[in-house]
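What you see is the complex with one protein chain gone and the rest in place.
Chain lettering (A and B) follows the sequence in which the chains are written, and residue indices restart at 1 in each chain.
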Amino acid sequence: MKGISIAMAGAAALAASAAFAQTPVKVGMIVDYTGQFADTGNQIDNGYKLYVKQHGDTVAGRKIETIRKDNGGMQPDVAKRLSQEFVVRDKGDIIAGFDLTPNALAAGDVSAEAKKFMVVMNAATSIITTKSPYMTRTSSTTPQLNGALGTWAAKNGIKKVYTLVSDYGPGLDAVAAFTENYTAAGGAIVGAAKFPVATLDFSAFIQAAKDSNPDAIYIWTPGGTQPAAIGKALAERGVDTSKVKILGQDELTGVSAIASMGDLSIGIITAAMYDFSHKSPMNEKFVKDFQDEYKRMPDIFAIGGYDGATAIYKALEKTGGKADGESLIAAAKGMTWESPRGTILIDPETRDIVQTVYIRRVTKVDGKLINVEFDKVDNVKDPVKEKMKAAK
Amino acid sequence: MSDASVPAKPPAEFLADGARWRWAEIAFWLAATLPYFVAQDYLQLAGQVLITGLFAMSLDLILGYAGVVSLGHAAFFGLGAYACGVASKWGWGEPITGLLIGGAFAGIVGYGASFIVSRFKGLALIMITLGLNQLVAEAANSAHGLTGGADGLQGVHTWDLLGYFHFDLYGVTAFWYILAVVFACFLLTRRMVHSPFGLALRGIRENSTRMVAIGAANRAHIRKAFVIAAFMAGVAGALLTETTETVSLETLSFQRSADVLVMLILGGVGQLYGGVVGAAIYMVARDRFSDVNPQYWYFWIGLLLIAVVVFLPNGIVGGLKKLGGYLGRAGR
Partner (left out) sequence: MIGNIIGVLYDGFAYGMLLFLLSVGMSVTLGMMNFVNLAHCAFAMIGGFVTVTLINNFGWPFLATLPAAFAAAAAVSVVFERILFRRFYRATDLDQCLLTIGVVFVSIAAAAYFFGTTQQPVRLPDWIRGVVAIGGHNFGVYRFFLIVVALAITGALIFGVEHTSFGARVRAAVDNQRMARGLGINVDRVFALTFALGSGLAGLGGALAIEVVGLDPQFAFTYLVYVLIVVSLGGMGSVGGAFAAAVLLGVSDTAGKYYMPQVSAFLIYVIVVALLMWRPLGLFGKRHA
């Protein structure tokens, strides 16, 4: 009798685990596939797809099924609806993607209410991860990169800086973090200007910056067409990057930005979490696979998607395939792994990413323009959340 | 075209005739409740379709009935959305009064704008409305402190409806709430277009010079219609704010102004139902196309628009009415 009941229990367990293995884990990839930010969204998805291709679509015995949804621009109402639909209609498990802050914030509400694990793969405003206790991030935060750059600049002989940033949230966050760390370490700001988000012609702004005679001009733009336009304005206004340093964040010298700027980009110094030229065997393989697959270079968006997929896979491995929000976020906290960009850690307290910030200079190597890493700041946490903690 | 062939009837009788409820209309509104009964998974989409439909209907009031082509109507949608959102952030998240706050704010700004708008027509009117829209959007972007700028307004929280119905994750409360508000606005609009005032607006659209000759106060009529349209657009914006608890600059954008115009023309201008039908067709098509093909769905939407112009001039509702007319005559 006992034997039979054990056998029955065993069979039931077997059947349950078989059923468990048959239901896939659904990942909702919500990014901008069209519109002004289409390239960002597509690169995030490329990085994600590459990881899935390299590691197979099964993890901890469960199949990964990705459902892709187009956010179509800075539309939090749509982001919210898409993530609700993913949870309610698609019976989804993991909310992922998000290239833009407002969209990530809106989806964060859904993650919190539905208790779903959420992985932000690009959006970089500090507060995003505070929106849901089930959220983590695999990109970077704007203050993380720019704060590190500010400290580095002050310590490396740059005495006077003129700041020039895009006049909207992220730009203001960036310049605030840069300025705070830079002045705290002894630097002086000699002028500050903000340009409208839609600016396409920077001649006038660059001229005004140049006229104030700084050691360096700190520039922050959200990417897109602007880096190229800035490069052109720098050349036209005769800014010599060996005398007046240009400081900025990764996207100022991103892959397509350098390509369209050409030699004008030489000498620009940027802080970044990743560049395809990073020297490590893992990265070399990543870059090669990426190029074979998509005929282009990976960028910071692609690495955000790639590490986002890594986070999802590793967390699922730890939970043995359990895909509820509680289990997955518990697994993700404190997780650390070797990424093509170096070692990264999910902060067990804030669930945000901790990583090395690289300081690079655009240099011509064998006739090609590369962001060459020449310095780095290790183990950088998001300064805003550190401050929040200190305030408590 | 159909307006020119209106049979000569006493005006009151003509209006009463138009105001009579038709079976197709009753069927339409009954069908609008269907998502709850047959497609619960699509309630969020259905809600946003209705909101956009209301927004398009408000544009139809000035475009379809008064002939005022506006490429800046999102200004009022966004103002309503922000007014309601800011009130909620400051601690007043009651939904029904929230709608009135949004609508009233948009209506007041619309009243100011109506003095400019009613004086112009043609391309100048289109570009002036576009320019005013961009000025409002830029102002919202500049006022970081109040609007949250490009990050969107944070801290919007909507109270339970009537203190009892929570706005749930499945969108059930939101759906019924939106449907009720949109239907109420529809009744108001319907009443208006079948009133002497609505007739006067159509007269202005068809021949503004002759209307002046018979003593109509054209500009005053247009101003009145414009303020009502702004109010309703504001209510639509406030509805979106309350049911999604988000507000972004996108609610004020040129893109939204252009989208709603496209949806209205797609549905049919000056047909009362064109806005809601256009929004439904456009947004459902977009949802389906982008589900199949998130990267290139624009292609199929583009083809849809071209096909509608080629096969159904005057939009879908206009085309269907014409079709109904043929069938009716054939049956006789």
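Operating definition for what follows: a contact is a pair of C-beta atoms (placed from the backbone, for glycine too) under 8 Å apart; a residue touches a chain by one contact, two chains touch by 3 or more.
What you see is a predicted model; the values in this text were computed from it and never measured.
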item: Contacting the left-out chain in the complete assembly, out of B:Gly155, B:Gly302 or B:Gly324; value: B:Gly302
item: Chain not shown: contacting residue from A:Lys194, A:Lys318 or A:Lys333; value: A:Lys194
item: Contacting the left-out chain in the complete assembly, out of B:Lys121, B:His144 or B:Arg219; value: B:Lys121
item: Interface residues of chain B (partner: the chain not displayed); value: 69, 116, 119-124, 126-128, 130-132, 134-135, 138-139, 141-142, 254, 258, 261-262, 265-266, 269, 295-299, 301-306, 308-310, 313-314
item: Touching residues (missing chain, whole complex) on chain A; value: 34-36, 38-39, 42, 193-205, 207-208, 224-225, 228-229, 232, 235-238, 256-257, 259-260, 262, 264, 296
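Methods note: only the chains that are shown with their structure count from here on.
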item: Centre-of-Cα separation between chain B and chain A, whole angstrom; value: 38
item: Footprint of chain B on chain A - complex, ascending; value: 33-34, 38, 42, 68-70, 72-77, 79-81, 84-85, 87-89, 101-102, 105-106, 109-110, 113-114, 125, 127, 167-170, 172, 196-197
item: Footprint of chain A on chain B - complex, ascending; value: 41-42, 44-45, 48, 138, 141-142, 144, 148-152, 154, 169-171, 240, 244-251, 255, 290-291, 294-295, 297-298
